[in-house]
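Only one protein chain is missing from this complex, and each of the others stays in its spot.
Labels for the chains are A and B, by order of writing; each one numbers its residues from 1.
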Amino acid sequence: MELNESFVPIKVEELFDTAKKYKEQGYQLSQMMAIHKEDDTIWLYYTFIKGNEVINRRIEGVIKGETEIPSLTPLFIAVFVNENEAHDLFGVNIVGNLIDFQGAFYRFAEGVEAPMTIVSPEQLAAREKAAKIAKAKAAKAAKEAKAAKEAAAKDTNEAAKEDTEAKSAAEAVSTEASEDTKTKEEGE
Amino acid sequence: MGKAQVLPFGPQHPVLPEPLHLDLVVEDETVVDVLPQIGFIHRGLEKLVETRDIHQYIYVAERICGICAFGHSYGYAETVERLMDVEIPPRAQYLRSIMHELSRIHSHLLWMGLAADAFGFESLFMHCWRLRERILDIFEAVAGGRVILSYTLIGGVTKDIDAPMLQAIKDKLNSIKKEYQEICNAFLKDTSVKNRLVGVGYISPEDAVQYGMVGPFARASNLNNDVRCLGLGAYGDLADFQPILSTDGDCYGRVQVRAEEVLQSISIIEELIDKIPDGDFYVPVKGAPAAGSEACSILEQPRGEVYYYCSGNGTKNLERMRIRTPTTQNIAGMTMALKGCDLADVNMIVLTIDPCISCTER
Partner (left out) sequence: MGYFKLGKMTLKSLFKKPETLRYPYETRPSVDDLKGHIENDIIECTLCGICAKRCPTGCIEVDKAAESWTIDPFDCIQCRTCVRECPQNCLTMMPDYRKPATSKVVSITTKPEPTEEEKAEMARKEEERAARIKAAMEAKAAREKAKQEAADKAE
């Protein structure tokens, strides 16, 4: 049998009622987690499992410490660990947790708050590098498209000249390609 | 009725292998309320996924917990393979399942030893751990390590187990089985053990559903949530898989489920060894997961169902990696089981959920 996974977005207002519906259908809330996205918002994932059905419902664009998220502990008490974790490590504002530690579930060093939302310098560097590579790739694709267009245009004009032109274009592409692989290697 | 007072239990306690703190509200000798507290050994391993690439993180995943070390590397690798749409060869799946079942035996034997120690049966404890050493010897011969195996790779396993070695594993398991049956007999039939366990920390099947319990803890309350029943990977080729359930719902039921699961695991390994297909045991996995891709998977570990989630962002590092371990899910159930029990039974009940705090606090 295969695992049947799905990822479906959901609105904050609908969360509690949807969870209730899942509970009536015999699903179990397996876990709740938070992801810190690049644009500094937080996405929350709720996973409901029944047999081989794994349904992940996500709330997008939660703002740290502001957006009020209803607690699901009245329905599934076991999720209190995850909700405390999301509150302490990500700063998610969860309302109505039945076993609420008020931020004392994990204890951090002085001055640290929501440590999972801190972007480390390595991560920042990696992101910049990824953006750079993506940009270079896009530029290369544009260049190639342009070269192809030019070649096509010349095709109608001079048949004799075309041969040498295409050759030089191919050379340029191949040197570019080698450069590209070089940057990739460096990236690794 | 005496006055209610709060009694701290843990994080350092002879019966606890790992730091868990409980505030027990007791009246005379009866526990009326419990507040669990973890967070003593949080290491931020989920954050570490940002600085280790997908292949390197496997060794981090393995170090989440010493007892489920193989299981975590297996689950993590499986999720990344799902993320990158990699089909691993069937032989690798079989090898992984064999190692996973071996680690289940090793985990259950370790737990049974701890339980015997908790109810004061020292010689039973020693015999359980003596048998566990045999499993560790198998690990050592196969993977070169006793606890941390570093056996899984993304795309397969590090090395093949050849036919003579598989036969040797089978023979060794057979010799273990004989001795184990004697130990099992002592666990399940001895009156002194029964006196200590029967009726302690009862949880009804309805409550088991309500508290979202997983693993042997739930199966002792007749709630079947064994992920192996779904037949994922090599488990799908088993001729017949019946989860072990107990209707007792008390500490005795939990001991019984785990004790019988060891025998079940031995027969699963024997069947898998008989059926193992030939072929590759590794396919190289190149490249990085695409941006915005996400995948999850579930796995039955010795302590219960584990949920893994991975999402990629186009670089060789994952964006997020999440493990929801069985103990996280079982803490609520444990708290409920503790309410109304005798103070002297607290250690027994805490132990029968097989708490793995390192798993819970990645």
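We take it that a contact is a pair of C-beta atoms (placed from the backbone, for glycine too) under 8 Å apart; a residue touches a chain by one contact, two chains touch by 3 or more.
Remember, it's a predicted structure, so these values are computed and weren't measured experimentally.
K.L.:
Just list which of the chains on display the missing one touches.
P.N.:
B
K.L.:
Among B:H127, B:R196, B:R324 or B:R362, which residue is in contact with the omitted chain in the full complex?
P.N.:
If we include the chain that is not displayed, B:H127 is the one touching it.
K.L.:
Just name the one of B:V60, B:V80, B:L245 or B:V346 that touches the chain not displayed here.
P.N.:
Reading the full complex, the residue touching the unseen chain is B:V60.
K.L.:
Where the complex has a chain not shown, which of B:T30, B:T158, B:N222 or B:N347 is the residue touching it?
P.N.:
Result: among the candidates, B:T158 touches the missing chain.
K.L.:
For review purposes, identify every residue of subunit B that touches the missing chain, sorted by number.
P.N.:
Spelled out for subunit B, the touching residues are 52, 55-57, 59-60, 121, 123-124, 127, 130, 133, 140-145, 148, 150, 158-159, 179, 182-183, 185-186, 189-192, 194.
Basically, only the chains that are shown with their structure count from here on.
K.L.:
Inside the complex, what are the residues of subunit A that reach subunit B?
P.N.:
Interface residues on subunit A, with respect to subunit B: 1-3, 5, 7, 28-31, 33, 35-36, 38, 45, 47, 49, 51-52, 54, 56, 76-82, 99, 101, 105-107, 115-116, 120, 122-123, 126-127, 129-130, 134, 188.
K.L.:
So in the complex, which bits of subunit B are touching subunit A?
P.N.:
35, 37-39, 42, 44, 46-47, 50-51, 209-213, 225, 230-232, 236, 294-298, 305, 307, 309, 311, 313-317, 319-320, 322, 324, 328-333, 360
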